[in-house]
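Can you read through this structure? Questions will come right after.
With one protein chain withheld, the remaining protein chains of the complex are depicted in position.
First chain written, first letter: the chains are A, B and C, and each begins at residue 1.
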Amino acid sequence: MATDLDLAAQPRPGDLRARMRGVVESDWFTRAILGVILLNALLLGLDADVRGHADFGALISVFDSLVTGVFVLELGLKLFVFREKFFRSGWNFFDLAVVLISLVPDAGAFLVLRALRVFRVFRVFSVLPALRRVIDALLKAIPGMGAILAVLIVLFYVMAVMATTLFSSDTRAPMQEMFGSVSASAFTLFQIMTLDGWSSEVVRVVMSRHPWAWAFFIPFIVITSFAVLNLFIAVIVQSLQEEHEEHLKAVAAEEAAERAALEGPSETVPLDPDQERGALLAHVQALRAEMAQLSQALRESSLARR
Amino acid sequence: MATDLDLAAQPRPGDLRARMRGVVESDWFTRAILGVILLNALLLGLDADVRGHADFGALISVFDSLVTGVFVLELGLKLFVFREKFFRSGWNFFDLAVVLISLVPDAGAFLVLRALRVFRVFRVFSVLPALRRVIDALLKAIPGMGAILAVLIVLFYVMAVMATTLFSSDTRAPMQEMFGSVSASAFTLFQIMTLDGWSSEVVRVVMSRHPWAWAFFIPFIVITSFAVLNLFIAVIVQSLQEEHEEHLKAVAAEEAAERAALEGPSETVPLDPDQERGALLAHVQALRAEMAQLSQALRESSLARR
Amino acid sequence: MATDLDLAAQPRPGDLRARMRGVVESDWFTRAILGVILLNALLLGLDADVRGHADFGALISVFDSLVTGVFVLELGLKLFVFREKFFRSGWNFFDLAVVLISLVPDAGAFLVLRALRVFRVFRVFSVLPALRRVIDALLKAIPGMGAILAVLIVLFYVMAVMATTLFSSDTRAPMQEMFGSVSASAFTLFQIMTLDGWSSEVVRVVMSRHPWAWAFFIPFIVITSFAVLNLFIAVIVQSLQEEHEEHLKAVAAEEAAERAALEGPSETVPLDPDQERGALLAHVQALRAEMAQLSQALRESSLARR
Partner (left out) sequence: MATDLDLAAQPRPGDLRARMRGVVESDWFTRAILGVILLNALLLGLDADVRGHADFGALISVFDSLVTGVFVLELGLKLFVFREKFFRSGWNFFDLAVVLISLVPDAGAFLVLRALRVFRVFRVFSVLPALRRVIDALLKAIPGMGAILAVLIVLFYVMAVMATTLFSSDTRAPMQEMFGSVSASAFTLFQIMTLDGWSSEVVRVVMSRHPWAWAFFIPFIVITSFAVLNLFIAVIVQSLQEEHEEHLKAVAAEEAAERAALEGPSETVPLDPDQERGALLAHVQALRAEMAQLSQALRESSLARR
């Protein structure tokens, strides 16, 4: 009886794993970890502000090691408790990656690694379910945008190569900076797509040498704006559809419950509303057929009696 | 009989409270207050424009005291009439706060308090129901954005700390102004999120020292744009759902009325369309069952007769 | 019989009005007017480009008088044909206003009146039904935005007065230009709302003197963006609803036609789908009641026979 569920509540003495599971899944444990993350966030902010104050820096360094220790302990506990199940959640991978980055020795030169330690603060996403759902929803929207994103990337690449071919022969400083290589052109085109300073900083400058340049840039602005709009519409439509489907599922479940209450054990599996309407029509058509047979039978029996 | 409703229309002589209630709730009283607010708005505007003309300033000062007096009287009346019910409406708190700010002595130094007096003009929102509804709708949309806003705030904090860590060691003036502290970095990141001058004023400047800086800023732009888009979609979907639910309620009410008209007192409570369709299917299935029994009975009776 | 319809097709000789009506409503007349408008548009464009070439200017001036003559003739004809009905369409008022502006003597000083002549080109909207529908749709969307627009205007006024009170004492040139008067402040706030150069050109400049100024401007940006978003959502929701209602009307009409075809003259007026579903449920419930009575009657007659 104790092995009915793999890991559920076995308060046998000595079973460390089950007890640890209780700890790891308890509210106070989650809240404690959240507190450590937030305190750490605060101190990382202070550290960035007061860079240079040696005394304070040393204190922060000690606290930082402490936090890293807590995180290593926490993940170790979870690994011990959940074993191979630990790796089924992408969020656990995220936590692991964040902690591993913290363990890289903080050589003075590795400013980027030092900066990456701030990623720890993102652990609030993995700890708070409400935020985790938002991130999951954002990630889920990406595949639906795949094809339009691919079109945009191809468009960017082609336009960047064309801009480089057309404008890199111009040796003036701003032209070289903006269109000197394919990657510089791609950056400039991204700037134009965001409409930031596209006119005075880029297109008017180019047009002072190549007066026809508007014929290159204005279609680019119109097309990318339109493509990005369609990207957004795809996300909106998908989002509305999901809402609608969840609504339909909820309705179907409710109706199934209602039917069960109305007529006892139902003969049919729960239908979605559209199937149900089809079934309704089929029932009514069958009813008419039966009605016709009944009328026919009655008429015959009447005739027989007469 | 007079105490049937707490405060409704008791024209007993001497009952000051009931008579005052009549005044406070009358159209002319509301219109008079609205007139005072608009006149006050006009004069506050003039005051801001002609700062310095002493004569005019004195006149405005007198009028200002008058308006404050009117508002104090109005709120006093409402407090007297509605008593503890006064505090049930957030809009009354808003009116009270606005008037209390006006009562703070206008010492020359308190420029901010002086400026806050203009908040009185916002009282048009509490006086005009159409505008009050707009504000209520805007406020109602905020909770639905809570989780995404939290994600955005965490993202901003992490990126601001990272930007400060990475770029504050650069001692050039624009770098210090843009990324010298966590709050300066947060301001600069907000500027980048609004896409205002992100390229020439910020990212190109940073890239002149740190050529890889685009890898920090461009993902930030893409992610925050996407998150803000999803914020907007959440509001749109919520708004469409509310519209839809109001529509369903209206339809259900209409159908209930119609059924009542068609077949006298209905046996069922008004159903929403989806429940109703389920009920319809159940009725038709029951009908077929009854039809089958009827046919069976008829066949048996026919056989019996033969 | 000839006076059955007020103005319809009376080919009596001498009836000038009816014949003119035929002319005014003919396709070739509309196309000729459209041609005149487009040719005039082209020449007004050329005129703006070649200002100074005296010869060409004289030619354009002659053509301009010709076009004005054609328009006066056209409107005179329409007035003669439609009489008081002419003033029932807002588009006719628009045409009249455009032509009256052209008749004002073109004194050299009245550059603005000269510029207003270009408004004639907008007559393509009144001539082409497809474009007229777009304009009508845009105008129809405005009332639905009324309350939110009013809230935005109040917000702008209050913030403009506050900004003037707070910042106009600063005598530096950019501060005076940006916040020197309530109207200057309103213009600057409009610029900030469009997010154009809000950071480097406005807020960073103000913050160099008043470091807390971000607390004034960033909430303003967030609130106006949110209000404008809700303005747009209101338009989208309204637009989707209209689409939906038109769809429902089309469906109801179609179903009414179908029912008429299925069962001859229908007893019921066309229902909308929701009413129809209610009616269906009522029918089926009545059917079950009748079925129950029938069964009861059969059982009784069976019993009677036994």
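Definition applied: a residue touches a chain if its C-beta (ideal position, glycine included) is under 8 Å from a C-beta of that chain, and two chains touch if they have at least 3 such contacts.
The shown structure was predicted, so the numbers you read here are calculated from the model rather than taken from an experiment.
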Q: Please identify which of the visible chains the hidden chain touches across the whole complex.
A: A, C
Q | Options A:T68, A:N92, A:Q176 or A:S199, residue touching the unrepresented chain | A | A:S199
Q | chain A residues that touch the omitted chain in the full complex | A | 146-148, 150-151, 154, 157-158, 160-162, 164-166, 168-169, 181-182, 195-200, 204, 214, 218, 221, 226-227, 229-230, 233, 236-237, 240-241, 274-275, 277-282, 284-288, 291-292, 294-295, 298-299, 302, 305
Q.
List every residue of chain C that touches the chain not included in the displayed model.
A. 41, 44-45, 48-49, 51, 111-112, 114-116, 118-119, 121-122, 124-125, 128, 130-131, 133-135, 137-138, 141, 177, 187, 190-191, 194-197, 201, 232, 235-236, 239-240, 243, 251, 254-255, 258-259, 262-263, 273, 276-277, 279-280, 283-284, 286-287, 290-291, 293-294, 297-298, 301, 305
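Following the convention adopted for this analysis, only the chains that are shown with their structure count from here on.
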Q) Hey, how would you classify the chain contact layout here, line, ring, star, complete or other? A) line
Q | From chain C, the most remote chain by mean C-alpha position | A | A
Q: Please set out, as single numbers or ranges, the residues of chain B touching at least two other chains.
A: 195-197, 236, 240, 277, 279-280, 284, 286-287, 291, 294, 298, 305
